[in-house]
Every structure is written in structure tokens, then in C-alpha cells.
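Here the complex is missing a single protein chain, while all its other protein chains stay put.
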Amino acid sequence: MSQADLTIGHSTTQTLGPAFSIPTKKFAMWLFIIADTMTFAACLVVYGFLRNGTPNWPRPFHSITNVAIMTFILLTSSLTMLIGLRSARAGDKGAAFRWTMITAALGIVFAFLHIREWLELIDHGMTLLKNPWGTGLFGASFFSITGLHLTHVTCGIIALLVVGVRYKGGRYNADDIEVLGLYWHFVDLVWMFVVPLVYLLNLAH
Amino acid sequence: MHDVAAHAAHHAPPTSFIRKHVFSLDHKVIGKQYYALALVAAFVGMFLSWFMRIHLAWNDTAIPGLQLLSKTGAPGGVMTPEYYLQLMTMHGTIMVFFVLTTAPFAAFGNYFLPIQVGAEDMPFPHFNMMSFWVTFVAFLVLMSSFILGDGPTLGGWTQYAPLNAVGSVAGPGQGLGVVLWATSIGLFCVGQLLGSLNFITTTLDLRVKGMSLMRLPLTAWAWFITSCMGLTAFAVLMPACILVILDHVAGTSFFVASNLVINDQVQPHSGGSTLLWQHLFWFFGHPEVYIAIVPGLGIVSHILITNMRKPMLSHRTLIYSMGALAVLSYMVYGHHMFVSGMNPFSSLAFSFPTLVITIPSTIVVLVQVFSLYGSKLRINSASLFSLGFISMFVAGGVSGFFLAQPSIDIMLHATYFVVGHFHMVMGVAAMFGIFAGTYFWFPKMTGRMMNETLGKAHFWLSFVGAYCIFMPFHYLGLAGNVRRYSSFVDDFLQPLIPVHRFITVAALLTGAAQLIFLYNLIHSRFWGKLAPNDNPWEATSLEWSTATPPPFDNFGGKHPVVYHDPYQYGVQSSVGDYVMQTSPEQVKTESDEQ
Amino acid sequence: MAKFFAITIIIIAIASAIPILRHTWAPPEDISTHGALIDEQLSETMAEAGISFLAAQFVLAFFIWKFSNPAPDAKLKNFPGGAKGLVIAAFLVVGIEVMALGIFGAKAWANVYLTPPAADAMPIQVQAGQFAFYFRYPGPDGKFGATHPELINEGQQNYYGLDPEHDVDARDDIVAAEMAIPVNKEIHLLMHSKDVGHSFYVRELRVQQDFVPGLDVSLHFTATKVGKYEIVCTQLCGLGHYNMKAYLEVLSQQDFDDWMKKETAMQ
Partner (left out) sequence: MTTAQEHNGIGKDLIVYVCLLALAGVQFVIAYQNIDASQMLTRMLVVACVEAGLAALFFMHLWTEKRGFLLFVAVFTIAVLLGLQYGWTDSYRMVTGAPFSH
């Protein structure tokens, strides 16, 4: 057998192609999401474990307005992300860029509201170690879980801005927007668990 | 479509020294970097074990030079009890994370997984580079605890709460030492997550034409299964490490219960749970031991097949068994916690999956052993270490029968029985896998052969030595010898000290034998006999079909095409008794001739 | 080389088994009522593990001996039955074996951990701290005094943080550094950790249980043989871990009463 015989066909037949017909970048993002699910799950298990086992767990939230607005904004940002992706697929570069930026803006509003809420709670005397309402573990777990989520949101905003600008400049394409969209929807998805566990369960009655 | 594979191919080989050898994107260079890191870590870990063994056998004997490592820990060279625990912690952490995870998984996997699937590189070379450098920094952070603060943490590689979280009041190294430990392990998790991401995408996405999943060699399967475990297990340990750091630095109490009194002072922490840390840690910890051993199973099978000149009895059975090990590994972690104060009902719930896990392990061993039947076994360093692996894996594995049962664990938990068990089944066995892989792939990685005579000497001393060290551990455990004791002051431990002396002598000799390996490795790297050709073992998988060492893009700009199952041995072909995966030649088995 | 290797494996396997068969290093004699089941479980597991170990090593050695350096004209063969037979064997032999062990073992486990202590069991508290155990008996009133962590003071020997001045129950509590128990009497041990994780391990009693800070774990057992035994800590608790121990004295009822009188007088 000569070596030449081993190379047959042209570029499209050289590899089997990606598994599940999913581009590799997108697949990698899914894998990251699986890993990140475990990270969040571990944090939420820690929170649930301690909340469950602590009798004097505080229920300090009197109003759901802020968290409801935050949820609304985050969900809406998922929708705008989808519209952006749709425009990118349709080849409407300007619209795709605009919607990506709107998504980033919504993300910034979300982060702003979140930080404002943090500051309010800190004003009320809540820190990582103690709070006026009950066990100090509440502050620790609240800040670490929402902090982890906020970190994800912040990274998402930066990524949206970077990818959006680079997409406009032609360095990235619709696939990159889709991969980023996956991440953004995941951040949204996690929030759906953070809200009931961390906020709604601790609502004062 | 954006084709990452095609994209990677367009990188030109780097020319500057730094891009070529230091911050290289080439998976082969990264694999070698991982190997070098593991090698350094292994020798550091081994020297630590020497110090510990000497201290255990001759408690008051000064170890020359040890005082240079730590003036307070070893005044005059005689180890203090806390320094013993600190060295023990470092030994465990270094060995489990930086040797057993990095060498068989990250090092060999990085080097050979892309080649075995026929890819030019991993899909995300930057992540791959980051993966190594993050791991490297993690190692530096861990080592820095030797010189910073009051030394490394003394809490053992499991770092049980609340000892790990209450701070320096609990003992030397429990302040900064724990923070450095947790930082190092957190970073390590990030590194391995990036690695796992690359491994999974490489295996699934970058296979060349003809390379169906069942045509992947067992090594590729083992690395793939391992990376699936790594992806989820390390993702749980990382937040756990962050929470420990918070407990330490910020004073939160995730893992510290209320009203602890140390030195007559009530500790400020309140409300956390000690058991929570154990649940999180072992949820990672059990998959971790499979992360250490499954690549070994793959490597050893791969090497044995090549040296038996026949495939395993069943390719699929081995793959399914390794997969079953991975799945079960998430359901059994509580067997580390039988007497830890966990709910006693949970012990039973964890015990049965643990017993079930013996079935896939047994299947792997049975298939490996019975595949030897009717083979034409070639004896060389690589195959000797592979056979030694099986022997060790069985010897360490059967003690799992005991530890899987909570009732017997009451007797054996936290004794040397456990130490013997895991050292044999995941320590020495995985090490043998690493050695076998080194002897086997060295010609491909360097173009030179390792010295067989030295290799065999290394094997004999290691094999006999490992049994001499770790078999007696089981006996000590049966007699109730508690682990993690820096000296044996209890009455019932006095008669066991001679056994410890025997073990220490064996450990020193076996450790010295590893220096033969080091010499062989370095000497062969530069002055070894040149490999006679690209395929000195007459093997079939893709790594042997390319040049030696493989060019930058692995196949010299060509894309191989796979025509066969991975292990076509015992056939008649133009080159001998094997057909390479890339050879379009028809397979004629020997029996066809009759 | 291969034959030498095969012989080595067999020698190592047999040499490994000899100390086990000769009971050179075996668990000490059991002195508890629940230990018999555990011992039985241990010896059955030992038999099965031992047979598996020896069989695997012998087969491995035999195959290495037989199939290395074959004649040049040797033909490759496959093991008759192939992998299917092995898989079935693994499921049937090993699977059933370990499941049977598991089920019988569960009984031994339940015996220790899933049964409540008898109503007349004698309560004793054990507090573990770096690096000593302290044992507390409720005294004649049968009640333990409340503990106050802030009052714990080793210098004044207030190991438990008792407050006898204000607390009637605490006045007659007896705190001792060694554990004395009457023979053939069920003991209900309440385990409390003062600081970090510790463990309570008495080999002869077939008892091992970790102390969990923040949880009070309870344990019950009956000692059946008079004697002095060692209680050691098996959970890494800090630099003095190796030296953390206490003695368990199993006394006849008469001797125990005397001991109790002596301790009461000393308080």
C-alpha cells in the first residue's frame, strides 16, 4: 500500500463530521452548560441543605416587585437574543447587531437592579456573616448564589458586547451568535431556579 | 459552516521557542508538558512518602536534610507530628490530583487522543494551552504552601470540615495552608474542565472518515469516558473549594457548625454542616478515583492487545463496562462516609450500588485475563507493566468487597486496610498504567526506544516492591492500625511497628527503583537507541501510521482514512500479522487460510 | 522471563494469603453482643475475596506461562465461549456473591445502627475535643445537666461547660477521662464533638463512629467481657490525632459500683 492511496477524496469527506450534526463550538458550549449546571446545582444543594436544616432561617423579602421586574427583564432579554439570532440567520446584519446590543442593555439593567437590591440589603445590615433577621448563613448563601449568577450575567454582557461588535465587523458569524445565545439562555434558565429557591421561599408572610 | 477542524489545520507551525515549547497550542507539546509536570509531581510525592515512611518506622530518627525543608516542622531533621500530617496531606493531594489525574488522562490523552481519532489537533487549542497552564499554576500554588505561612495544611487530601474551615486555631497550616490548598484545587478543577471539554469534542467531532465510535481504540474510549466524568465531577468540587475559601477568608460558616469550642474559645461560626462538605467532596471524590483508573484500563488493554497479537475477547464489553463504571461512580460516593455520622439508612443505599460496581470491574478483569488465552504474548517492559497492572488491580480490587459493606467498614474504616486498598487499586495500578504507557509510546513521542533491560529491572523491583509495601497494609488494617497517625503510641499498635519497618524498607527500595526509570527516561530521550521504524511494536492504531515523532499537524497534511476495527491482529497481510486501521487491505484471518 | 513472572505472581499470591490463613494479624477477640455477625461477615467476605484473588492471580499466571513465547507456527485461539460466558459468569458468580454478602451485611449493620437502644440502657455521654475524650455520667438523678459552650474551660477542668451553680441537674454529673462500664449492660452512648471531627473506635467492641460537630450521634452496645481496652480516635483531628485516646474499662457490676462511688467522691 503506498501512502498516496490513503488520501482519497477531498475536504468534505475527510472527517466524519461533528457528532449529532452540531458545530463543535456549539457542542462545546453545551458541554460547558452541563458542567455549569453541576456548579449551580452544587451551590443550590448547599443552600437547600442549610436552609432545610436551619430552624431560624430568615424570610426578609417583603416585596416581590424587584425580583419580578428582574425576572421579566431577563426573560425578555432571552427573547431579544432569539430575535437577534433570527436576524443573523436571515442575513440582516444590522438588525442582528441591534438586537444583540438590546440584549446586552437588558442584561445591564438586570445587573443594575441586582446590584441595587444588594446595596439595599447591605443597607439593612445584611452581610456575608450576619443579618438582622436570623441565621447568618442566609447572607452567605444569598450573596454567593446570586453573586455566582451575577458573575455569569456580567460575563454574558461582556461577551454580548464583544461578539456583537465583532459580528458587525465581520469576524464572527451567525453561529457565534447562536453559541452565545445558548449561554445567555442558560443564565436565564438558572435564574428560574434561583428565584423560587432564594427569593420566593424566603418571602415574609 | 464554520469548521473548527479545518480552521486548526490552517495554523502554521510556530517558529519561536516560546510558542513552540512553552505556550504551545500543539496538543502533543501540551501532552508532554503535562507528562513533565506529572513526573516532577510524582517524584515530589514519592520523596514525601519516603520521609513519612522513615518517620513511621523510626520515630526519633533524624532525616538528614529535612530541617532544610522546614525548620519548625522538622527541627534537627526529626519530624514533628504536625509536620508528618502536613507532608501526608501534600503527598495525597499531589499524587491524586497532579499525578494520577494528569499523567494517564491529561498527558497521554492530550498527546494521543487527537492522533488516535485522526485529528490534526484538539478543536480548542487555546483552551488546551490554558488547561495546562492553569494546572501548572495550581501546582505552584500548592507547592508554595511549603514556604508560606506556617506550612501546608494538615487536614489530609479529603480536607474534612470543620478542620478545614475554622482557621489556624485548629493547628499549623490550617490558616493560609488551607486557603492555598483550596485555591490550588479550585484552579486544578478549571484546568481539567477545559481539558475535558476538549477531549469530548475531539472524540465526538474530529474523527476521520471511517472512524466510527466502535472503531475507536480502547484508549480513546477510556479518555472519552474519563472526560465525561471529569466534566461533571470537577464542576462540583470547584464551588465546594470556593465555599471553603469563603469560610476561611470571609468567615462564613457553610461547613462549620455552631458553638465549636477550640482552646476554650467559642468559635464565631454558626449553623453550617460538616457533613455537607463530605457529601460535596465525595461526590467529586468517587468519580475522581475512576478518573485515575479508567485511562489505565484503556492504556493497559491497548498495550496488551498489541503484545498479545490478538484483540480482546470483546471490544464492546470492555467499553460498556468502563461506561458502567463511570455511571455507577456517581451513585456510590457515600461508601466513603459509612461511619462518618451520615444517616445510617443512607449507608445501605450506598452499599448496594457499590457492590454492583464490582460486576463491571470483574468483567473488565475477566475479559483482559481470558483474552490472554491462546495469544502469542510478547514480553517487554510495556506488556510486563500491563500484566502487573491487572495483578495489582485484582489485589486491590478484592479488598473493595470488604469496604463496600458498611458492617465490615465499622472495623476497617480509617485503618491501613483502606490505605492498602486505594494505593493498590488506584495508586500503584494507575502508576503501572502510566509506566506501561511510557514504555509503549516513548518511541512515538521521541523517536527513540527506552532501554529494555533497565525497564525490566524497573518492573521487577516495582512489582515485587509494591506488593511488599501494600499487602502488609491490609494486614495492619485488619489488626486495627489506624491511618494518619504520625507515631504509634497506643498499646495495641506496638507489636505492629516491626511490620511498619518492613514496609519502610520496601518503600525505600521500591522508591529507589523509580530512579532507574527516571534515568532510563532521560538517558533514552537523548541517547537512546533510535526507533527502527514508525511502528516498532507492529501496532495498528492511527498513532503508529504517522511519522515519528508526529509532525505538527499529526499526519503531514494528509487526512488518514480508517478502514478497519482498531485491533486487526492475527491476520495475514502484506506487512505481517496485523492490518493497520488506515490500510485499505482486505482482512484475511489466519483461519481463512486453513 | 514470562515463566519467571508467572512463578513470581503465584509466590506473591500465596505469600499474601498465608498471614490471612494463619491469622497472624487478625482483629482481636470480639467482646460485644453485636460483633459476632460482623465477624462472620468479615470471615465470609475474606473467604470469597481470597478465592477471587487467588483464582485471578493463578489464572493470570497460568496464561502468561502458557502463551508467552509461543512456537512460531502456533495459531491464535480464542477462549471457548468468548466474552459472553465471562460476562454471564461475572453477573452470576460475582454479582450474586456480593449481593448476598450485601444483604447479610445489611443485617449486621442494622443490628448496630438501625435499632433503638433498650429503654433501660445506661446513658453515657462522650465528648471529643482536641485531643482527648471526656465521659459524662448523669449521676443519681439520671439527668445530664445542660452544657454551655462558653463555660468550657480546660484549666478549671470544666470540660463540658457545666454550670453546677445554677443547674441542679449538672451538680451530680460525673465527668471522667476514662470510660468505665458494667459488663453485660447495654450502654447508650451519646457522642458529641466539642470542636472538629473525631472518631470513637474500640476494636474489641466492633464499634467505630465519627463524631460530627453540630450533630449528636448516638450509639449503643453491650460489652460481654471484663477487661481494659483502648479507645482511639480514627478521624484526623489535628496534630495530636495520633495521641488521642482513652481507656474503656469493662467492669463487673460490683466493681463498677465501686468505681462510681470513687468518682462521685472525687467530683
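We call the chains A, B and C, going by the order they appear; numbering starts again at 1 in every chain.
One rule holds in what follows: a contact is a pair of C-beta atoms (placed from the backbone, for glycine too) under 8 Å apart; a residue touches a chain by one contact, two chains touch by 3 or more.
All values reported here derive from a predicted model rather than from experimental measurement.
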item	value
Visible chains that the absent chain touches, using the contact criterion stated earlier	A, B, C
Option touching the unshown chain, where B:F350, B:F370 or B:W537 are the choices	B:F350
Per the touch definition above, residue among A:L129, A:V162 or A:L201 touching the missing chain	A:L201
Chain not shown: contacting residue from B:V169, B:M331, B:M449 or B:L509	B:M331
Sole contact to the chain not displayed, among A:A42, A:V163 or A:I177	A:A42
Absent-chain contact - pick from B:M129, B:L275 or B:I503	B:L275
Subunit C residues touching the omitted chain (full complex)	144, 146-147, 190, 192, 212, 214-218
Interface residues of subunit A (partner: the chain not displayed)	19-23, 26, 30, 34, 37-38, 41-42, 45, 48-50, 52-55, 64, 68, 71-72, 75-76, 78-79, 82-83, 86, 89-90, 175, 178, 181-182, 185-186, 188-189, 192-193, 195-197, 200-201, 203, 205
Where the missing chain touches subunit B, by residue	1, 228, 232, 236, 259, 273, 275-276, 279, 283, 327, 330-331, 333-334, 342-343, 345-346, 349-350
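Note that only the chains that are shown with their structure count from here on.
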item	value
Arrangement of touching chains [line / ring / star / complete / other]	line
Nearest-to-centre chain - CA centroid comparison	B
Centre-of-Cα separation between subunit C and subunit B, whole angstrom	30
Distance between the centres, which are taken as Cα means, of subunit C and subunit A, whole angstrom	47
Numbers and ranges of subunit B residues touching at least 2 other chains	272-273
For subunit A, residues that touch 2 or more chains besides their own	none
Complex interface listing, subunit B residues touching subunit A	1-2, 4-6, 118-119, 123-124, 193, 196-197, 200-201, 204-212, 231-232, 234-236, 238-240, 242-243, 246, 250-254, 270-273, 276, 279-280, 283, 558-561, 574, 582-585
Subunit C - residues contacting subunit B, complex	1-2, 5, 8-9, 12, 16, 19-20, 24-28, 37-38, 41-42, 45-46, 48-50, 52-53, 56-57, 59-60, 63-64, 67-70, 74-79, 82-84, 86-87, 89-91, 94-95, 98-99, 101-102, 105-110, 112-114, 129-130, 149-150, 152-155, 161, 194-197, 199, 201, 203, 206-215, 217, 230, 232-243, 245
Subunit B partner contacts - residues on subunit A that touch it in the complex	1, 3, 5-9, 11, 13-20, 23-25, 27-28, 31-32, 34-39, 41-43, 45-46, 49-50, 53-54, 128-129, 135-137, 140-141, 144, 148, 173, 175-176
